[in-house]
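Here the complex is missing a single protein chain, while all its other protein chains stay put.
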Amino acid sequence: MRKFLLLVFIVPGLLFLTSCWDYIEIERSAFILGIGLDKEGDQILVTYQIAQPNAYGREGGGDVEGFVNINITAEDISEANIKLLNQIDLSPSFEHCQVLLIGEDLARSGLKKNLDFFIRDAKVRKRMLAAVVQGKAKEVLDVKVKTAKSPSLYISTILNESSRTSFAITSFVDVGHIFDNLVRNSDLVLPKIIPLKERIVVEGGAAFIALSEGGMRMVDWLSVAEIEGIKFLSESAISGRLLAKLPEEMGGNIDLLVFNVSTSLVPEFRDGALIAKSKVHLEGDINRMERLLHLPKNPEEISALEKALEKYISRRIDEVFTKVRDELGVEVFEFDRKVSSYYPKYWEKNKDNWHEIFKTVKLETDVDVKIRRVGEVTR
Amino acid sequence: MRQQDQLSGIQVMILVASTILGTTVLSLPRTVTKEAGIGGVVATLFTGILTFGLTVIITLLSKRYPNQTVIEYSVEILGTIPGKIYGAIFVIYAIFVSGGVIRAFADALKIHMLPNTPLEIIMISMLIVVVYAAMNGISVLAKTNETFYPLVFFALLLLLVLSLPRFRMDEFRALLFLDLPSVVKAIPQIIASYLGFEIMFFLVPFARKPKKVLLYSVAGIFITSTIYTALVVISIGVLGLAVTQKLVYPAVILAKHIEFPGSFAERFDIFFMVLWILAAFTTLESYCYLSAFSLTRLIGLRNYKPFIFLLLPVIYMIAILPQNIYQIEMLLSVIGLLGSFIVFAAIPMFFISLARKKGERKNA
Partner (left out) sequence: MKVIKRTRNPKNIKNMEKNNPPQLKAEEQVDLLLSKNLEENLQKFKAFLQDSTDVVFRDFKLGKEGISCGLVYIDGLIDKTTVHEHILKNMMYEITMLENSQGKAIDKAIAFEAVKNHVVSVAEIKEVDTLDEAMNMVFSGEVALMVDGFDKILIVSARGWPARGVTEPQTESVVRGPKEGFTETLRTNTVLLRRKCKDPNMVIKTVKLGRRSKTDVAYAYIKGITSNELIEEVEKRLNRIDVDQIIDSGQVEQFIQDNRFSPFPQVQVSERPDKVAAALMEGRVAILVDNSPFALIVPAGLYTFYQSPEDYYDRWLISSFLRTLRWIASIMAAFIPTIYVAIISFHPGFIPTPLALTIAASRANVPFPSFVEALLMELTIELLRESGARLPKPIGQTIGIVGGIVLGDAAIRAGITGPAMVLIVAITAIASFVIPSYSAAIGLRIIRFPLMLLGATLGLYGVMLGFIVINIHLVSLKSFGMNYMAPQAPIIPKDLKDFTFRLPGSMMKRRPIEYYPIDIDKMDQDPRKR
């Protein structure tokens, strides 16, 4: 028995010595940090940003570039991946891919066949973030940023971290969110990226409409102010700074450091019409007032300040909602998800006409602002 | 058997729980919600209660024959031919489960962790380890489960807890508008995931305190159904119902979206899958052992060890039978059917046994 068991352990040992199929030395892997997709005629231009490990070693630090960009023109992303194998001597790995950047022209013409790969492939990092570039994605990936080793990492850090602390940056959208929206045929907002000479700016967004045949297409840009409103409506605001314009005697331009936001968007049927009820509850500290060292003198003044802020925010939300609904015709607030959970039967019947129905939806806002602290200065 | 080699209560509980928790946990949210939508949550609960009841019946039935396994007392209850047929179905079922589970395991592993390694190598290497374990007897089986199950449980717990920050209650409103038919439709598929408690048919003869076995076996089921329900709920709450219905392995995708606190590692799904290998192993171990053991008892012999080697090629052939992922699912539903038959047959067996004993007492 013992001899037999020994045999049982030697034979597999021999099996394993034949080859290791998945063994890839780490330095023989090309870690793709970011992918850029641009339209080029009928084909797409794929830019792969591949990491250069030498920049990360302690000796080669400073002068070596942290990345190398390879541009490949192909029919779609899958073909580009295959062409990539001809062009680098390393084995491509998508496991560290930070961002997926889509050029404006490709976004406007529609994304259908190029998204499938990222969702289906098991080895693609699913927390990869997507964004739209004003211009060509290739340009963004070429920017030699100073504070990070590669633009991909730079962008992904901004989107991950700063979107939590600023209302001007859309909350990040990763592959999972895209999949979610595609499956539910829902419209979506992606962050906007603007390449500059040595910097990359992430602000504002792009509204995408879901195509009935699958896929999505960009409709238009959204400004910073609009993004602010959208964040409040779609329950993705976390914290940030609110710049509000108030009348002179109340302090002029006021800067509120908001640290606690809770929003809700609830659908309701009233007299056969669909209403979106938005409730926003904000808590913040006054961070800056235009009138130097002006302070609210009494509780009534604070209340008045709060009311003014509430009106301001309410107005902003209204504006955004109207613009998005009437001009752009997209519903980017995840309102469809709400309707489908509150009124599933209605949703089942009408989900194919969602865009028409949305045009008739009215908005009701209820904003509540609480000012907690006024900074270090007191009366 | 020496007293210390017999199964303690905790061992019974963990054996039941870890035999159930196997490879189906990865795709559970999808199988549950595919037909029933949001009602899948309720269906999972229902099935949990159903299996709870079945476990109780099976345990009570087995307690009435404390020195026999089901292979033997089924003959007593049903008569020689029906009893032997039942035993044969059990053996076939155990063999199929072994093959199916190892194939499902290898497939999931291949897609996520070892894409270029041949499927055969993954399966053979696991089979060798499983055989080594099964050869050592039920007490070693129980002890390895005791070591591994807490780790698996911990991994699942982490998965659920770390996903909570992204949990959204929205989609659960639809529960208010539930309709029962869709829930009931989903139950047959869910039972396949809950199968594993039929190991109770075999454990009573080995237990140290046969009288207390009931408490521990239902504790095992309770743990598992709680985890399953929690997994389904969190999967729907984090990924959304529509996405859950479309993903092959929702639990793994759930893991892929988790960010380690402090970012000291990137992919939680690798950590999770590594511990899930243990879950698959414990399930396989139990079923391989069961298949050899039940076959031995069916034929009437005592030493089950040679039969493990005899059944190895059969298990392997069943494992390589399915050609693609859809056929694997078909195999799993066949297994579900066989298993359901086996466990539901315990109900009539129980009542017949009650009636018989009463009859005997009357006659005596």
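Letters A and B name the chains as they come in the text, with residue numbers starting at 1 for each one.
Here, contacts are C-beta pairs under 8 Å (C-beta built on N, C-alpha and C of every residue); 3 or more make two chains touch, one makes a residue touch a chain.
For clarity, every value in this text was computed on a predicted model and none was experimentally measured.
Among B:Ile38, B:Ala133, B:Leu160 or B:Val343, only B:Ala133 touches the chain left out of the display.
For chain B, the residues in touch with the chain missing from this view are 2, 4, 8, 10-11, 14, 109, 113-114, 117, 121-122, 125-126, 129, 132-133, 136, 139-140, 142-144, 146-148, 263-267, 270-271, 274, 277-278, 281. Touch with the hidden chain on the side of chain A covers residues 2, 13, 16-17, 20, 22-27, 29, 31, 33, 51, 53-57, 60, 93, 95-96, 98, 123, 125, 149, 153.
By our rule, only the chains that are shown with their structure count from here on.
Centre-to-centre spacing of chain A and chain B amounts to 40 Å, using the average Cα coordinate of each chain.
Across the complex, chain A is touched by residues 111-112, 114-118, 121, 124-125, 128, 131-132, 170-174, 177, 239-240, 242-243, 246, 253, 256-257, 259, 266-267 of chain B. In the complex of the two chains, the chain A residues touching chain B come out as 5, 8, 12, 15, 21-22, 95-96, 122-123, 125-127, 174, 176, 179-180, 183-184, 337-338, 340-342, 344-345.
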